[in-house]
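The structure that follows is given in the form of structure tokens.
Yeah, one chain of the complex is gone here, protein chain that is, but the others are all in their spots.
Chain lettering (A and B) follows the sequence in which the chains are written, and residue indices restart at 1 in each chain.
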Amino acid sequence: MTDVPLLQVEDLNLKFHLFEGVSHVLDGVEMQVRKGERVALVGESGCGKSVFVRTVLGLLNRRNVEVSGEIRYHGEDLFGLSDGQRRDLRGRKITMIFQDPVAALNPVFTIADQMTEVIRRGNPKCRSAEALDIARQALLQVSIDEPDRVLKSYPFQLSGGMNQRVIITMALINRPELVLADEPGTSLDVTVQEQTLRLMTRLTQDAGAAVLLIAHNLGVVREFAERVYVMYAGTIVEEGTVEEVFRDPLHPYTKALFAAVPRLTGGAMPRAIEGMVPDYTRAPEGCRFHPRCPHATERCKVPPPTLTMGPGRRVKCILHEGQAVEAVHG
Amino acid sequence: MLIRYLIRRALAAVVTLVGVSMLIFVIARVIPGDPARIALGPMATKEQVQDLRNDLHLNDSLPVQYWEYVKGVSHGDLGISLYTRGPVADDLIKTFPATFELILASSILMIAIGIPLGTLAARYRDGIIDNFSRLFSLLGVVTPNFVWSVSFMLVFAFWLEVLPVAGRLSETVMAPPHVTGLYLIDSLIAGQWATFRDAFAHILMPAAALSLASIGQTTRLTRANVGESYERQYIEFARAYGFHEGRIAAKYALRPALIPTLTILGLDIAVKLGSAFLVEAVFAWPGMARYGVYVILEKDLNAIVGTVLVIAAFFLVINLIIDIIVAFIDPRIRLGVRGQ
Partner (left out) sequence: MNPAAIFRSRGWYKFSRNKLSVFGLVLVIGFVSVAFLAPFITPYPEHAGPFVDFDNATKPPSLAHWFGTDVIGRDILSRVVFGYRISLELAFIVLIIAVPTGVIPGLIAGYFGGWWETVIMRVTDVFLSVPPLVLALAIMGFLEPTLTNAMIAISAMWWPWYTRLLYNLTRQLKNEDYVTAAEVVGAPHWHVLLREILPNCVPSLLTKMTLDMSFVILLAAGLGFLGLGVQPPTPELGSMVAEGANYLPSLWWLPVFSGLAILIAVLGFNLLGDGLRDLLDVDI
């Protein structure tokens, strides 16, 4: 395929300058999302996924932050754009779904107010009656039977699941090209989460939007995504299609992640991963996972190469050097 | 739901007011010293003092005295002032509008300056506006308002001579026809521009002196609340959707912050009511507070009790009004959801 990917992240490094030192939070992150693709970013809490998403959107505040690398949208480097231009993209071409829907909505404005604001973001000339209509239609689409009641309500009057549906609707109402979903539904109970995911799948397909889903739950990833990136301590350690990675995880961290998931079938007990996520001001030399890795050797103290095992299939570990098609060091 | 809440609040206010009346009454009677003697002076004879004591029911027991007093109040009779020799109620009615105008003017200043300044300070955190507003609020809060009053008088009335020294109107200017008792409004209603300008020039310094502490407090409070609002995720949400920072400040960050700010403003009125005593004294502002100072210095029993009662009632009413406004604005209260 020769068309330019929608989103291309290259060698993204991000450092926070803190009192305690320099916190190297993102280390050489590389990622691609194509049009209409559903990509997942998996990692445990504190691995940098939220920071990464906010960097893509341009939401981090500027002070004490040092960023290098490129984030290309339709081929154009976002860092080269002015603040105004970046802001222009947000809410229209690139939108975000937040983890906790009740926290994300403003408690003193009605749903109608908030939805029409977003609609008018996409179409400033839209008049309020019209915007209200669009909102109503959109709510019907997500199986909300009494849209007028919901529109008149405040977020605290609605259930978590209802609010989540509102958030998703708001994210898709302006037909964005890319939706960044930050662990949607994690704060809701499991059945609602299910519904939310299915809703998201349907809507994003209908809208033709690409989705970058941040998750820490492998089950969710399997349900929803086509491709997956595994992140640990600010680096991408493995990438591939969901079948490839789930069938045959290559990186020790990915393997450990799978082993830690409780299963209903099979006799194996879940195994926790020894150790803790590193302190980013004093990250381990070389491979950041090596202190916790059962296969670690002396060579791991040097930054591991990125091995290409196949088209779109990469892993950042020396273990599979033998079978690699290509190895990029450093 | 809403009505029930408000009725409960109103009842609580009435109970409190009754409590205040008892408190001040007890204080007035318990303190040693014979009010009748003090009022009549050392030259009066024993009989005259006794007569006055009987008139004032001072020889009866405390509950009886209180009951007599309450009976009077229900008829609008707050007793006779030993100082003006007239009904206390009349004195208070005459002087109340002036104080009300002053408090109103300074409250408007407080809101019009404090809230925008605090919002800007929260938005441009640690910037120039923030530092300036912090300094300004600090000075406002720590400087006694009588010091501001005297300084303003010194600078603007004596050294620069741009504003009048004292009073509500210049001697040559007549008060506008009485509609509300507030000269600024009455003169506008009557179309008397010159009177308006004169009244405005006179109210400027007292209102400013009275409001500076409140402006400082409001700025700090707004800054803190808006700052807190900024920490919430709904602001990140607004940014993620590309809304302009200005709009975020004025709408999404400010509105949730208004509710806690408004609640404290009620308390602020209390402070203003107290500070008015000092400001009115300096500027010879013919208001209730200046009257209060006089009667306190003269130890005029009934007048003191009456003034304190009216002030307490005023304070309670204002708080009730603010509660109503807050209940209206905060959807959580309006729709009857418990807790915040």
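Note that in this section a residue touches a chain if its C-beta (ideal position, glycine included) is under 8 Å from a C-beta of that chain, and two chains touch if they have at least 3 such contacts.
Computed from a predicted structure; not experimentally measured.
Chemist: Based on the whole assembly, the unshown chain contacts which displayed chains?
Modeler: Counted over the whole complex, the chain not pictured touches B.
Chemist: For a quick check of understanding: of B:Val64, B:Ile108, B:Leu138 or B:Val179, which residue touches the chain that isn't displayed?
Modeler: Touching the chain that is not displayed is residue B:Leu138.
Chemist: Quick one: say which of B:Ala44, B:Ile129, B:Ala270 or B:Ile329 touches the chain that got left out.
Modeler: Touching the chain that is not displayed is residue B:Ala270.
Chemist: Just one of B:Ala10, B:Ile24 or B:Ile329 touches the chain that is missing; which is it?
Modeler: Touching the chain that is not displayed is residue B:Ile24.
Chemist: Which positions on chain B touch the chain that was left off?
Modeler: That gives, for chain B, the contact residues 12, 15-17, 19-20, 22-24, 27-28, 31, 33, 138, 141-144, 146-147, 150-151, 153-154, 158-159, 270-275, 277-278, 281-282, 292-293, 295-297, 299, 304, 307-308, 311-312, 315-316.
Keep in mind that, in the parts below, only the chains that are shown with their structure count from here on.
Chemist: Report, in whole Å, the distance between the mean C-alpha point of chain A and the mean C-alpha point of chain B.
Modeler: Taking the mean C-alpha position of each chain, the two centres sit 54 Å apart.
Chemist: Provide the residue numbers of chain B that touch chain A in the complex, in ascending order.
Modeler: So the residues of chain B touching chain A come out as 232-234, 236-244, 252, 255-256, 259, 329-332, 335, 337.
Chemist: Can you check the complex and tell me which residues of chain A touch chain B?
Modeler: Spelled out, the residues of chain A in touch with chain B are 57, 59, 87-92, 95-96, 98, 100, 103-109, 117-118, 121, 154, 156-157, 170.
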